[in-house]
Structure formats: C-alpha cells, structure tokens
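Here the complex is missing a single protein chain, while all its other protein chains stay put.
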Amino acid sequence: MHAKFTPEERVFQQEVREFMTNEFTDELAARIRHPDSFREAMIEWQKKLDAKGWAANGWPVEHGGCGWSATKRSIYSNEMALAGAPDVVPMGIKMVGPVLYSFGNEEQKARFLPATKASDIWWCQGYSEPGAGSDLAALQTRAVRDGDDYIINGTKIWTTYAQYADWMFCLVRTNTEGKPQAGISFLLIDMTSPGITVSPIISIDDEHHLNEVSFSDVRVPVANRIGEENEGWTYAKALLTYERTALSGVGYCKRTLQRIRDYAANERQGGGRLIDDPDFQARLADVEMEVTSLEYLELRVLNAVDKGGAPGMESSLLKLKGSDCQQAVQTLYWNLAAAYGGVLPGDDHQNVSGHAYGDQARREYMFGRATTIYGGSNEVQRNIIAKFGLGL
Amino acid sequence: MHAKFTPEERVFQQEVREFMTNEFTDELAARIRHPDSFREAMIEWQKKLDAKGWAANGWPVEHGGCGWSATKRSIYSNEMALAGAPDVVPMGIKMVGPVLYSFGNEEQKARFLPATKASDIWWCQGYSEPGAGSDLAALQTRAVRDGDDYIINGTKIWTTYAQYADWMFCLVRTNTEGKPQAGISFLLIDMTSPGITVSPIISIDDEHHLNEVSFSDVRVPVANRIGEENEGWTYAKALLTYERTALSGVGYCKRTLQRIRDYAANERQGGGRLIDDPDFQARLADVEMEVTSLEYLELRVLNAVDKGGAPGMESSLLKLKGSDCQQAVQTLYWNLAAAYGGVLPGDDHQNVSGHAYGDQARREYMFGRATTIYGGSNEVQRNIIAKFGLGL
Amino acid sequence: MDFSLSEEQQLLKDSLEKFVASEYSPTQREKLLHAPAAFSADHWQTFAELGWLSIPFSEEQGGIGGGIVESAIVMEAFGRGLVLEPFVDTVLLCGQVLARSGNASMAEQYLEPLIAGELQGALAWQERQSRSSLEHCETEAKRQDGGWLLNGEKVLVSNAAANLLIVSAKQGDQVGLFAVPADNPGVTLQTLKLMDGRDAMNVTLTDCQLTAEHCLQEAGLQLLQQVVDEATVALCAEAVGAMDYLYQATVEYSKTRKQFGQPIGKFQALQHRMVDMFMLTEQCRSLLVCALCSVSDNSETVTEDISALKAMVGRYGRQVAEEAVQLHGGMGVTHEMNIGHYLKRLMMIDVTFGDADFHRRRYCNARYAA
Partner (left out) sequence: MDFSLSEEQQLLKDSLEKFVASEYSPTQREKLLHAPAAFSADHWQTFAELGWLSIPFSEEQGGIGGGIVESAIVMEAFGRGLVLEPFVDTVLLCGQVLARSGNASMAEQYLEPLIAGELQGALAWQERQSRSSLEHCETEAKRQDGGWLLNGEKVLVSNAAANLLIVSAKQGDQVGLFAVPADNPGVTLQTLKLMDGRDAMNVTLTDCQLTAEHCLQEAGLQLLQQVVDEATVALCAEAVGAMDYLYQATVEYSKTRKQFGQPIGKFQALQHRMVDMFMLTEQCRSLLVCALCSVSDNSETVTEDISALKAMVGRYGRQVAEEAVQLHGGMGVTHEMNIGHYLKRLMMIDVTFGDADFHRRRYCNARYAA
C-alpha cells in the first residue's frame, strides 16, 4: 500500500502541469468567467484538451479515451484543479457519452461520439420536471409515436446551460401504464426543433445557469431514441452512476482551500493575521481533514475500479460526501470574506471592497446550495445507500 | 420583560440556600452516593424536604403543594442544583402523584397521596416491556378479571429502582381488541404480592439501576385500578407530559458545568491551565450557550404555565433539548477527565488517578447514554413534535 | 421574573405585524429594492407618523421612553417580512449615540428631525484592517483651530441614505465619536450594493473639518460598545423573526409538495429535520429573551449574554436558512422564491458586528479570563 508515483507517473504529472500552464491562459480564464463569452471560451478550452487527447479521457480507448490508471486520473484532475482550470462541461463527455457508447447503435455512435468529444455539440440534460425532482420516475413529458417520429409535449426544469445547448438528452414517457419506471424512453433532441421554448431561471447567486424548457408538439425522429422503447430508465440509471462519480468535486475543494489559506495569510484581524487565529485554524483544519478523507475515499473507489470493481453504491457516497465537503469549503470561504462577501460587484469592485475574493466567495456559496439538491438530492442518496448498501 | 427577583423572591432564595446548606450535609451526600445506603438516605432526605413543606411543591395546594410561581420554582431547583442536592426520586411525587390527584378516586387519594408525599411509599414505573419500548402501546402484560381481582401475567423491563420499590404503577392490557391504545388499564401493584420477580439488569456504567420485573399470576385488587378499565392510556399520556417537563435537567447541567470550570482551572496541560486553552474554551462555551438557551426555554415554558398555558408540545422540546444538553455536558466532562476517566475505582481511587472526578465523569457519561432513550426516545419526541407541533 | 409583554408592547407588536402583513409581500418588497437607497421613503414617513422612530428615546428628547424590548419587538416583526427600512442604522445606532452622548447641542440639532423622519443616520466604524474589532481604529481625529480634523476611511457603512454619520476616530489613546454631516466637503461617499438588497457605502474622510461641538465624546469606546451591543440584540431579534418565518414556510411547503406519491412532509427524515429547524429557532428565541432581560436588568453578565445570543443566531440562523433552501429543493435556489432572500439576510446579520466565532471568543474572554 503506497501513494507514491512511479517515474512514468511523475513524467505524466509534469506534462499535465506544463499543458495547464501553457494552455490555460489568464486571458482564457477571464473569458470563461464572463457570461457573455463563457460558451465560446469553454468550447475553445475543450478543443484544446481534445487536441491533446484528454477531453474524453475516461472513455474506452476505442472511442478516444486514454485508458488511464486511477493514479493518472487523480494526477490529471489534481493538476487541473491546482491550475484553476475548469473540467469539461459534464453533460456531453461525462453524462451522455457513456450512454452513447454503452447503449447507442452504430449509427448513433458515429454521429454523436466524435462530435461530442470535439465539443462540436453542446449538450443539456432533460430529466427533472416541475412535478418530478428527486422522484425522477414521476416524469410526465409525453412522447407519442407518429410514423417515424415521436411528438413531444411537456416541460423540463432546472436545465443547466439549456440556453447554450445544441442537443438535449432527455427522458420522456412513452407508456403511461405499469410502474412509473417502466414506460420511459431515452431520446436525443435537437434544440433547434420547432416547438421548443427555453426560459431562464435566475438563481439565488443572481446568475442565469438554469432554465425551464417546454415542448409543444416537438417532432423527434425515432432514430434518435437510445436503445429500446420504454427501457430508458435502465440507461438513465447507468448514467446517474457516472454522474455521481463525476460530482465529488475534490479538486475544486482542494483548490479553494489553497486560496483560503493564501487569503487568510494576508487578511488582517485587529493586529494580526487571520491565519494565526486559533478559532479560524480549528475551523479550517476541520474542513481540510474532511476534504482529505474525501480525496482518499475517491482514490479508494478509483483503485477498486482499476482492479475490476464497478462503481456502485460508492458513487452515492462520493456524491453525498463530496457535496457536503463543497458546501463546507464554501462556508469557510464565506466566513473568511465576512461582510466583504456581501458586496455585489460594481464597476470598480476590487477597489470598493478591498477584497477581490469577497464576490467570488459569495457566488460560490450561493451556487453551491444546489450541490446537495441536483443529481439526486442528498436525501435520495441516503435512501439509495440505505437500500442498496445496507440492505434496509 | 425582566429576569430580576422581587425582594420577597430574594428572601425565598436565601431561605432555600440556607436550608440546603444546613440540611444537605456531606455525610448525607456520601450515604446517597453509596448503593448500599442509597434507599434509606434518599428517604431521609425526602422526609426533610417534606417536613419543610417542599417535597411535593408542584402539587395543588390542597394536596400539600406550594403554589409557587415560575420564578420560585426556578429559584428552588437552581439552589438545589447548586448545592449538589438531588431532587426527589421522580416516580412517586413527579409521576404517579399527578395521576393520583387528577384521576384517582377519593379512597385512592387518601390512601396514597400523603404516603407518597412523605416518602413512605417508594414507587417504580411499570411501562416498558421487552417488545414495547418507544412503541409503548404495544404492551402485552395481561390483566384478566377474576372476581374483585385482576390476575397479571407478563414482563416489564428497564424498571428503574424496582429493587427498592414498595409499589409499582403499571400499564396492563385488559382488552386485546381494537387499537392498541384502547384496552390498556392503569393499575397500582403492591411489590410484595406473590408472583412478582425482580431481576437486576447491569448497565454500561456497571451499576444496578434497572430491572426486569416479571408477573406470574399476580393478584391485584380491582380497587387499585386508577379510573376506568381500558382508559389507562389517557392517564398515562397526561403523566408523560409531566415526566418530560421533569426531565430537562437544566439544574444538573449548570452544576456540572460549574464543576467543569473549577476542575479545568486546576488541570495542568503541558505548562499551563486547561481553562486557558482556546480549544477547550471554545468547546466549553458552545455547551454553556446551549445550556443557557435550555434554561431560558424552560423558564419561558414555566412563565407560560403561570399565565395559564398548559405544557403541551413544549414539554417534548424540553425533553429533547434537555437530554441533548445533558449528554453534551457529560461529554465535555469526559473530555476534561480524558484518560483518567477510564480508571475504575479501586480501594484508593483518588490517590491512584490523582483525579477524583475522573470516576464521576465516566459514570455520568455512561449513565447519561440512557437519557435520550427513556421517557420516550428522542426519535419519538421528534415524531410527536412533528405531528402535534408542526402539524405534519 | 416576567417574560410577558405589557399591554402597550402587545399593541406595538400588533401594529407592526399588521404593517408587515399589508405592505411587505414578496412582490411589494421586490419593487422597493429598486427604489433610491433601496427602501421606501413613504414607509419611513409612516414609521414617523406612527411614532415608531421615537420609541427608544426618552420623553425629554421627544421619544416615548421605550427600551430594548420595544426595539426587539420592532425588529422581530421586520425580520419576518425582510423589511428594508434602516431602523437599526438611523434609530438604534446613530440615534442612540446622539441621545446618550451627553452632547446636548448635537442631540437638540439632530434628534428632532430624526424622530420626525427627516434625517437618516449611519454608524461609520468599520475599517479595512479592523474586521470586527470596534477599538482597532486607524481613522484619526486631530484638534485644529478649536475644532477637529478627521482623516481616514470607513468601509461597508450601512444605510447609504444617511445624512448624518457617527464616525469613530482615534484621538491620542482614545476612540472619539464624531457627528459628521454627510455633506461635509471633507466627506466622499461611494455607494455599494449588498446581497441582501440594501445599499451601503465606503466613506473617505479627507481633512474633514468639524466644530468642537461635533465631537460627541472624546473617549467614546464604552458608549460605542454599548450602543452596538444593544443594536446587536435588535439584529438578533430580526434574525429570530426571519427564522420563525423560514421554519413555518418550510413546513407549509412540505405539506403541498409531492414526491414519490405523497407530500414530502410525510417523510420521517424530513420531519425530524423540520423539528430541528423549529428547535433551533426556539433556542435562539430563548437566548434573545435572556439578553433582553440582561440588558433591561443591567445584569453583570450582559456582555456574555449578548455574545452568546449573537454567536447562536449567527450559526443557527444560517443553518435554518440552509435547511429551508434544501427542503425547498430546486425552488429554494431560485431568485423568484423568497427563501433565498431570507438566507442572504441571515448571512449578512451573521457577519455584522462580528460573526459567530468572534462572539464565541468574546464570550470566552468575558467568562474564562483568569
């Protein structure tokens, strides 16, 4: 049992670090931060990763994946996080990608996989509905067969980045009889189809990430259905597992803790430095220990996967603990920023507050409230672990 | 809104303080601490309180109560706790007493109330059964009518101080049909009746407080039934409310915190005093604030009762928060004692450990584990508050 | 000991609750956020007419002689409705420093318009390096020509509508308190928009000249601490009002929102968490009662009692709001639903006049120091 890197792994680490330093420029970072340039800049970044062969690193090698060991995956995401570079937008490469190569037919794979890898398609996820949040199987959006098409009517909600999306992967009801889980199909929907309306939802961080997407007699070719009719739940469940593994956010936590330590070393409190305050230290240490334990929990899961174990209930554990850790880090960041975190950005924000990070601390705290809600709320994760993990 | 005492209240406070100082002697305290002399010494103490007119202070004045205001009751229990004096054993005066004067007939009142007040009867409570813990209504102990008697068969468990008791107040099943709450009767049982077996249960503090009490064809006169047959649940529910109000333990918490502060001022850690350690201070402060909030929660309830409000759901809140606070105080006490708390008493305990309080810290922590279980577990209290307090 | 309200206090409470119920629906409030200085000048006039602005002033000063309990009654009602008008800043901070400073000329000049609703006030104490410490003040006051010259910078000063600033400034070894009209040519103001919808400002004092009488107290730290302490209690009352709203709104939402075929309020795990929200609210209310009595009785433990209250409100206020967001699910994270606005206000209350950790340490220092 050891956590050391081999010489080859060290070379890899150096390669990733250099790539991030050279390619993730301050200019690119600034464009990603700004809502107006976010989409274009993210695609540019993902294309850089793809050019290096890393965009879809977790996919099977035959579809352009890297076949990395757990150690290499951990090195990659660590270096990425430490450079402050964002991972790819998850909906394409991390969510629908695995469904496509696992359950799609040859034509679908050929049409969508390379384009997804190259970020030529921006995907969004059409799962939640106003009446079906954590109880996903209660979804009501109807797809009625009409010749070679389905006709879709209904509403999806909390759809992240729908305003940017070219395509949506979507769960629809093709049968209203039997158990709610039966009768669901998995469709790929062109967002330019007539009858789709995307309406923004403003979040409590005052940003526009989320949308409501409504369908009024939208035609979707049957050829865009993944797998069998009424079997969509099976594919979605497999996807949820991937999604949860993608959600631990340990890299984000580590990077933010690094920032917090740096800022706290410069923050003055009365006479001294905040980082020397025993109460602040105790609070910081509590969070750091939780994050280290999350990091090793994730590494243990990845290690087990390397040895042939499939991510099952552990992925729920990672989602649960990961979202708790992210919120704990965000709370600490907010504590650090204190009243300066409450100042909304003005024309001259940095000068005004004297604390450039106050604005970031507040946004991340606010944005992070959703972490324990989406992707299956933490309450649902606990139900899943109780049932499948503990046999209750 | 104020918390000041009137001159009359100040005189009362002085009177209680002097009584405690004079009557609760070190010699008596020592005998109460020792299991062999506990029963006799407690009766002696309760008789002193009764002679002063204070034993059954919460009873209606016509039965020997004091008619105190919330302020006076608070002064009384505060002074008692600060003197380290134990309150009366609750089963008689605090639990069965109110049932007797509320629901007993004249003969029962005459026979039992004065003797209970004078501590001439030691009561125990026969509620829980092996299959009926928090789900009290599931109790199975049968009482079958036979002329002027009931014949009792069954088993009660977790019966505190049954080894000392003269009488038990007891819930038995007189009807097996209908809802489980129907068909329960409330009986007073002479513990010297043939067919009763009391078996000790040793707790994790290695002490004998609890017992199993089994009934084999035990005859109980119908005259010892409180109220109507099959209506016992109603009387028991009323009693549970009284019991929970009696369980907040704020006096105990305050006295123990005082001890912890005193000991921590003398405990050496490396070079300095433990009380000056910022981590210990923070932990102590967290608990002290919780206890102060419990104290004022209780005072608010008592104040409302004075103004004519009946203790309802608030009593569950006091039980819930009170037991949490007691355990928090005990954990802090254990933290203070650290490894010395693990030493079991020997012939020369104080010398051995060098920390007289280590033994006490461990015992109280261990004994306190039951606080969140008995009298309706905290899980059941939460259910009650959700249902009756929040309407869920 | 008596925790009940007097008849007058109960009437005050009723009229405040009536005002909030009729004037502070989420839609009405949303509109006010876009008004100048982010509150309603009309409401402020109503407050003056109803006598609310005169509450904590003595009768000689034109008030009705109310105390900390009356202030808490106002702020708890305001907390339930997320009322935006700057009662704490103008009446409890600026007004109380004026009223208690012993400087009759300033009191005479400013209290009457303040009580009449014609003057807004603010307390400018915080500086970039001070974090939550009142005494760590680097703004300087120097005597000059029989008057004073102030130089320095104050940040995050609440109430951007203020006509009069109370400024703390170091003079020698002491912290003095000064009444500084906002239109003094030595004053530069920069408005900041805060997350809870309010407007604050940074204040720069550059050779700001004041007459001698504008010095309220040359050694004012004790007065400053006392006024801030009592305003802190009022802020905590506001927080308790907001927490009360949040747990009740969450319970109501859980009765209507269905998942897995039943209202989510039927799930035991959620029931227990709502019970905890209720319990945390009642705990904060209990420490509020404790602090109110302590201030009213001028108790020896007043510092500990106020810091205990602020520490608990800071921690549990945010916890209750976070739980409310979580139990509202997706709806909880939208700008449209008011739950998030309560969260933001409770977060701001936590960081005003020192957060939970700051007050826990202050409690420790008051209670355990050798």
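Think of it as A, B and C in the order they're written, each chain with its own count starting at 1.
As a working rule, contacts are C-beta pairs under 8 Å (C-beta built on N, C-alpha and C of every residue); 3 or more make two chains touch, one makes a residue touch a chain.
Computed from a prediction, not measured in an experiment: that's the story for all the values here.
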- Task: Would you mind listing the shown chains in contact with the chain that isn't displayed?
- Result: A, B, C
- Message: Using the document's definition of touch, tell me which of A:H209, A:R225 or A:K321 contacts the absent chain.
- Response: A:K321
- Message: Which candidate, B:E18, B:D135 or B:D262, sits in contact with the chain we can't see?
- Response: B:D135
- Of the listed residues B:S37, B:N335 or B:Q360, which contacts the missing chain in the full complex? B:N335
- Contacts of chain C with the absent chain, listed as residue ranges: 267-269, 271-272
- Message: Tell me which stretches of chain A touch the chain missing from the display.
- Response: 1-5, 9, 70-71, 74, 261, 273, 275-276, 278, 281-282, 284-286, 288-290, 292-297, 299-300, 303, 307, 317, 320-321, 379, 382-383, 385-386, 389-392
- Query: Tell me, which residues in chain B touch the chain that this view leaves out?
  - Reply: 128, 131, 133-135, 138, 157-158, 201-204, 206, 210, 267-271, 274, 279-280, 283, 331, 334-335, 338-344, 346, 352-354, 362, 366, 369-370, 372-374, 377-379, 382
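The rule is simple: only the chains that are shown with their structure count from here on.
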- Item | Centre distance in Å when chain A and chain B are each reduced to the mean of their C-alpha atoms | 53
- Of all the residues in chain B, which ones touch at least 2 other chains? 278, 282
- Residues of chain C engaged with two or more neighbouring chains: 360-361
